[in-house]
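Everything on this sheet refers to the single structure shown next.
Let's turn to chain A:
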Amino acid sequence: ARAAGVSADAINIGMHLDLSGPTASSMPMLRNATELAFGQANAAGGVHGRQINMIVEDNAGQPQQAVRAVQKLIRSDEVFALHNSFGSGPNAATMGLATGAGVVVFAPWAASAVMHQVSGNSPLLFTTVQNYNTTTQRALERVIPEWGVERPGVIYMEGPYGDLIRAGVNPALESLGMSTAEEAAYRPGEIDFSSQVARMRAAGVDLIIAGTIIRETVAVMAEVKKLDWDVKVLCAIPGRSTMVAQLGGADTEGLYGIGGWQLHGAETSNAEAQAFISAYQEAYGTMPDENAANAYSYTNWFLSALRGAGEDLTSDSFVAAARASGHNDFTTYTEQTFVDNHAMPEMVSIDRVVDGTWEQQIAPF
Partner candidate 1 sequence: MSSATPLLEIDKVALHFGGLAAISDLSISVNSGEVLAVIGPNGAGKTSMLNLVTRVFDASRGSILFKGEDIARLPRARIAHLGIARTFQNIELFDAASVLDNLLLGRHRFGAGAWWQQVLRTPALTRREEAHRARVEEVIEFLDLSPWRNAPVAGLPYGVRKVVELGRALCAEPEILFLDEPASGLNPEESRDLAFWIDDIRSDLGITVVMIEHDMALVNAVADRVICMAQGRVLAQGTAAEVQAHPDVISAYLGA
Partner candidate 2 sequence: MMLDVQNLETWYGPIAAMKGVNLSVAEGRIVAVLGANGAGKTTLLNTLAGVIDPFKGKALFQGAEVQGLDADEVARRGLVLVPEGRHVYPFLSVRDNLMMGAYARKDRDAVARDIARVQEWFPRLKERDSQHAGLLSGGEQQMVAIARAYLSAPKLLMLDEPSLGLSPMLTTEIFGIIRRIRDETGTAVLVVEQNAAVALAHGDDGYIMELGRIVAADSCAALTRKEDIREAYLGGGGGYGLSGTAQRWKRRKTWR
Partner candidate 3 sequence: MRFDYHTRYRQGFALLRHRSDWLSYGLLAAALLALPMLASTYLVGELGYVFILCIASMGLMALTGFTGQVSLGHASFVAIGAYAHAWLMAQGVPFAASLPLAALISAAAGLVVGIPAIRVSGLYLAMVTLAFAIVVEQIIGMWRGVTGGYMGMMVETPQLLGLSLGSPRVFYYVCLFVAALVLLALANLMRSGIGRAFTGVRDSEAAAYALGIEVNRVKVGAFGLSAGITGLAGGLMAHHIGYLTPDAFTLLLSLDLVLMVVIGGIGSLRGAILGAVLISLLPNAVAALKSLLPAAMARQTGLEIFVAGLVLALFVLFEPTGLNGRWLKLRALIESFPLYRRDMFRRQKTYMKSERNR
């Protein structure tokens, strides 16, 4: 039972983010929201009188830098846990290091199943990010028969994310006795998606499953609209973001998306969400996006597990408390608990962009 980083009046929590790499632009939301949640807890007297001390390091989006960052967090700052750290590669590279040193890893922003595999199913690892493979599979098994799709095609990003998407698409189609009509890959940073869309079109695809994030989702839709092609496009969880609906303008009208959590705009009626949004805006001056909301939500879950561990905070007491904890707030579709240390159940909804906002088409299932 390790209790490093826990003193009479403070708990050190580490976080490594891509502050200088290719995904640096999404980091402020994560960081701010995490800090907001910790700050609120601290203001309310901390966790059993201990203030949370959050230490942020740069992993530059590269595994080798992540290792250095985590070595510092563990060996120099002696953190009790790593929380909300970002990136599949960075998290994979540091998972063994952290759990091996007895450090709790909570809510890494990375492919959850892979993280458990890398950690050797360490009891210290708790994942909250929906598995893109299982969520995609779940969604497709529902919509393909419902929409009467016959020739589904996939556009996916080269990399772990794309692999996960296909790891969801293929079993789904298999279980329906189908296979993909066409697949087309793209590299991160690509500006043009006409060849991928042309490939789909040449194969006579009637549903494009878009394993895309933000910019790529918009670009795929723009291409579809340019060709004046009447095809359904369904993007995976990361693409179903407010940003896509807003930035895409006319291009993304009609886009379908798989939803993994609740979205809240500025005019949300949910009081909890309203409170979060105004607190965030007050602190940072900008509107929080869904990454911020999720980071905030995961942090609150983390805090409740910390509280549940009681005065005598050790990794053992934390693990026991986290396993016993449940979580339900303005972001989740339903009450979640840790099953094999992963947040379950993973419910999904099917949404569609109508007039620049996501509207639920199929309620969470």
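Regarding candidate selection, all candidates are chains of the complex that A comes from, given by their letters.
In this section, a contact is a pair of C-beta atoms (placed from the backbone, for glycine too) under 8 Å apart; a residue touches a chain by one contact, two chains touch by 3 or more; residues count from 1.
All values reported here derive from a predicted model rather than from experimental measurement.
**Student:** Can you tell which one of 1, 2 or 3 makes contact with chain A in this complex?
**Tutor:** Touching partner of chain A: 3.
**Student:** Spell out the part of chain A that touches candidate 3 in their complex, as residue ranges.
**Tutor:** Counting only chain A, the residues touching candidate 3 are 19-21, 24-25, 27-28, 31, 57-58, 60-65, 67-68, 71-72, 75-76, 88-89, 92-97, 111, 114, 118, 158-160, 162-163.
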